[in-house]
Structures are given as structure tokens and as C-alpha cells.
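For this depiction, one protein chain was excluded, whereas all remaining protein chains were kept in their positions.
Coming up: subunit A.
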């Protein structure tokens, strides 16, 4: 091993590492999508105070928020097959990426439920009462009156959550999948030029998270303009 840092290798590794970007993107998209759906469900359970489910939701959200995502990744990886074995489903042959997707989805559900809950409670009660008074059902009131207003309130926090999710995908490689970080590690251990790979990763992460932030700020402005 010669020099510590060779700038030419940065250019050489960039396409190799960036070619794994779709995997990272897949994790983020699935995590946000699953997080929104499950999160809305958890938020509704907690706001309506459904018996038993409410207590379970509180415990679940507290657990996800109180433990590192690496630990969650491995608990899902080792525990999920055992759990499904009880119901008779065999998933031991699953690719590792599915476990990553399940973990990030479940992880995001907890955070999203908190965001959605605070967004819904930020809508004044009068709105709900007004919706009921004109004869809308509970679900109609939620979908047509409350969620559109809550959406705008939650949007900045939602943006931060997306960026955070993107950054936390840097830990998915610990399970052994070949995403961007995994690829950089593989190149590093093959060529002993780890630093160049890390620099490429840093550039990609900085660029994408800055682009995401700009996009969300822009989108927020557009939404506010449309409402006026």
C-alpha cells in the first residue's frame, strides 16, 4: 500500500459505488411508504384509544424510538423467521434485503405515527366538529377536512424524517447487503484503499441529502402558495 489518498481512485470508484444507489433508494421509498400507511394506522389507534391496541402501540413506538436501528435490524433478521415459523410460514430462504425493508418500514412506522399524531392534533377541534355538523362521517371528516390541513403542518417534519431515513440507510450494510456502503467496504477490503471509497460515499450522501432538503423546502413553499 502506497499513498493514503489517491484522488484518481475517487473518480474510479464513484460509478462503482453509485451503481448501488437504487438499493438505497428502494429502502428509502419502501420505508417511507410502509411508514406512512402503518404510521397512520398506529396514529388512529392511539387517537381513538382502541383498547389493547392502544397500549401495544404505545409500547411499540417507545421501543422503536428507544433502541438503535442496528439492533432492530438484527432482531428482525434473527427473530422474524422464528416468529413466522409459529404460523407455519418459512422465510429462512429470504434475501437479506427483505429483512432490511421490513425493519426500515417498521422503524419508520413508529416515527411517522408520532408525526401524524402531532399533525392531526394541531388541527383545531372546531374543524372536526364543523365537519360532523354538516353530516360527514368520521372517515370523511378525516380524509376531506383534517388530513389535508394536517399534511401541511406535518410537511417540514416529514421532510426531515425522509432525510434522516436516507442517512440511516447507511447502516443497512451491517446485515451484509451490498448497498452503497457495503460496496465501498467491499472495495476497501479488496484494494486497501478504504478512504477513497468513504470519500465517494460522503460526497453522495452530502449531495443527496442537500438535494432532498432543497426539494422539501421548495415543495413546502409551493403548497403554501397553492393554499392562499
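Throughout what follows, a contact is a pair of C-beta atoms (placed from the backbone, for glycine too) under 8 Å apart; a residue touches a chain by one contact, two chains touch by 3 or more; residues count from 1.
What we mean here is this: contacts and distances are computed from a predicted model.
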The hidden chain: which UniProt name fits, "Ferritin", "Fe-S cluster assembly protein SufD", "Aromatic ring-hydroxylating dioxygenase subunit alpha" or "Amino acid ABC transporter membrane protein 2 (PAAT family)"? "Amino acid ABC transporter membrane protein 2 (PAAT family)"
For the chain that's not shown, point to the residue among A:49, A:65, A:144 or A:218 touching it. A:65
From the list A:7, A:29 or A:75, which touches the chain that is not on show? A:75
What does the interface between subunit A and the hidden chain look like in terms of residue numbers? 4, 62-63, 65-72, 74-75, 78-79, 82, 167-168, 170-171, 174, 181, 194-195, 198-199, 201-202, 205-210
